[in-house]
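A protein chain is absent from this complex, but the other protein chains hold their places.
Which chain is which? They are A and B, in the order written, and residues in each are numbered from 1.
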Amino acid sequence: MSVVDVTVAGTPLIELDGVSRSFKVPGGVITAVDSVSLAISAGEALCIVGESGCGKTTTGRMLAGILRPTGGRLIYEGKDVWAKKGTDLSAFRRAVQLVHQDPYASLNPTRTIFQTLSAPIYRHKKAKGSRDAMNRVRHLLQVVGLTPPDDFLGKYPHQLSGGQRQRVAIARALTVDPRLIVADEAVSMVDVSIRISLLNLLLGLRNEMGVSIVLITHDLAVARYFASEGRIGVMYLGRMVELARSEALVSDPAHPYSAALISAIPEADPNITRSKERVRLKTAEVPSLLALPPGCTFHPRCPLAEEGLCDVLVPALLPLPGPRGPREVACHVAIRERQPAAELLA
Amino acid sequence: MTAAALPRAGDRTLPRPVESAIEFLRLLSKRPSGLIGFIGIVFFLSLAFIAPLFVPNQESGDITQLYETPSLQHLLGTDNAGRDVLNQIVQGGKEIISVALITAFLTTLVATVLGSISALVGGRFDAALVAIADILLTVPPLIVLIVISALARPTNFLALALVLSLLGWAGLMRQVRAQVLTLKERDYVEAARSLDLGLIHIVFREILPNMRSYIVIHFVLAMTGAIYAQVALIILGLVPFSGKNWALMLYFAQTQGAFYFNDAFWFVFSPILAIILLQLSLVLFVNALEDIFNPRLRSS
Partner (left out) sequence: MTPILSVRDLSIDYRTRRGPVHAVRDVSFDIAKGETVAIIGESGSGKTTLAVSFIRLSPRSAKITKGQILYTNDKETVDIRTLPDDELRQYRWSECAMVFQAALNSFNPVINIWEQFADTARAHGLKDSKKIHARAQELLDLVHLDPARVLTAYPHELSGGMKQRVLIALSLMLEPQLIILDEPTTALDILTQRSIIDLLGTLRKKLGFSMIFISHDLSIAAELADRMITMYAGTVVERASVTDLFYRPRHPYSVGLLRAVPRVSGAMGAVASIPGSPPDLIRLPPGCTYVPRCPVAIPACSEREPDLLPVDMPDHDARCIRWKTVAEQVGNAEVAVAEKIATA
């Protein structure tokens, strides 16, 4: 269970230790997340990227304590969260909050912004009396950039724009003083021109309040911006295939899947995007989660796949030494050649 | 939904209930049939509850004026004992509507509570409740009503309401349960759970308020059902009632053989008309409510 702690030395805040999650579906059992290990430090900004079906949302929900792992352990402050029942679990769930993707569904339409934000404050006795609660709500609205706060207290969600609702959702997460916020595609349904401001808000929470943020997204450009001083984890069909610093991943991806993704992204720059070299995959078909290929699940599509190795043995997430700082990759060929896939494919 | 349609910051807003009421009446005025229904309901409620305060009850009639046709003195004619029919209509609405209101209230309450708990608790409790509801739904209601009334013999209107409620909750309970099952998966309910806000809060503050329109519509429909059930029971003579009641008027008409007298037309017809018009008002109103509460059906 290797753990790469790149930002702060010491015990990680929260750790996924070989975590798996399976679901029973009509066709059989699907393993949405397979043995994922990830350590997150206090005050870290991390991104998990991948395409649909890769398990990133399920991983995020397990991090937030909403889903229980069917394998492995979730360790918070050194203790296995699911080992005991009762107050430990609810304290943990409050410590990790989830911000949802859809701003139109994340707030109760029948409650005002003040009601939505004050409920957890009252419940967890974060204020002494109604005046104090009001001030705390006002303060939170200011933290998330909804100023002047009094303009928003009495409003209902349908009176706010998508971006404003996401800010309220973030404020709601902050009411219980979380240590970690999992933002599940939190900017994907918001106007393009304001995504950066929301990402900056989340980064600001990290800088000023020391809250760790895990951003789950399918947009690598957003991931690069958000995790510019942190790490990005790439998932494919339930497994973590690469974990590296943002700039290292983007310029020199170690896993052939990451290399394919990065080369495939359409870019907002005509000269670059029309002349970019694309990594060609052997097939565009994504295997069904009900019938995963043996060995490395990426081998049917991988240009570097070696018969007898990649279709037999599941690659472990192992450290890959190199000039770009600590990184991990789950690829037999890259580990053996001690080179990132990007260079092997060039 | 863009920022373009937002009210400017600083728009004066009235207290939400008043604002809702005005908005509701405005939307209602755009649907003529709903407005007619609403006016009808207001009319009948006034007739049944307010008018009797001003019109004294007539116990005995003038036996020289049996089955009179309508005249200036007796606007709806007289009955088999010379009593003014209009007077009876005025007096007779209170009981039938009260029973309907109480039944609807009890039915809606039981169905909502059971449906919500069943959906949230799940497991064997849920399975058991659903099975009971299914059994109640498959049995023909009128037969059961008749049997229960024969056994329980409700002597006052409250007891009758209780009897009717015993059967009425099953359908609404299943629907409430389905709604709650959907709502509990909503992001904001998940957030409430994550924030550890507690089951009571989640049921009463997060889930039920999002079903308000649903509950109101079913309340009104339950009233129409209760009225039909009452009329059926009373006309069949299964309920040993005395007092003033439109359905009782029909019962007496039937037992007194009024159906065979042409002159008795108004005595028979008036309560039928009253019942039908009341039901129609309720139904027209409910149709408009469905439109109003469904934002997608609302045209700009």
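Things to note:
Throughout what follows, contacts are C-beta pairs under 8 Å (C-beta built on N, C-alpha and C of every residue); 3 or more make two chains touch, one makes a residue touch a chain.
Just so it is clear, the model here is predicted, and its values are computed rather than measured.
Screening A:Pro26, A:Gly78, A:Pro270 or A:Gly308 against the full complex identifies A:Pro270 as the residue touching the chain left out. Although one chain is not drawn, the whole complex shows that of A:Val250, A:Leu289, A:Cys302 or A:Leu320 it is A:Val250 that touches it.
In the full complex, subunit A touches the hidden chain at residues 51-52, 161-163, 191-198, 200, 218, 220-222, 224-225, 228, 250, 260-262, 264-274, 276, 278, 281, 284, 286.
Keep this in mind: only the chains that are shown with their structure count from here on.
Between the Cα centres of subunit A and subunit B there is a gap of 51 Å. Taken in their complex, subunit B has these residues touching subunit A: 1-3, 6-7, 9-10, 13, 186-188, 190-198, 201, 205-206, 209-210, 212.
The part of subunit A that touches subunit B in the complex is made up of residues 64-66, 90, 93-94, 97-98, 100, 102, 104-111, 116, 119-120, 123-124, 148, 151, 154, 158-162, 169, 172, 175-176.
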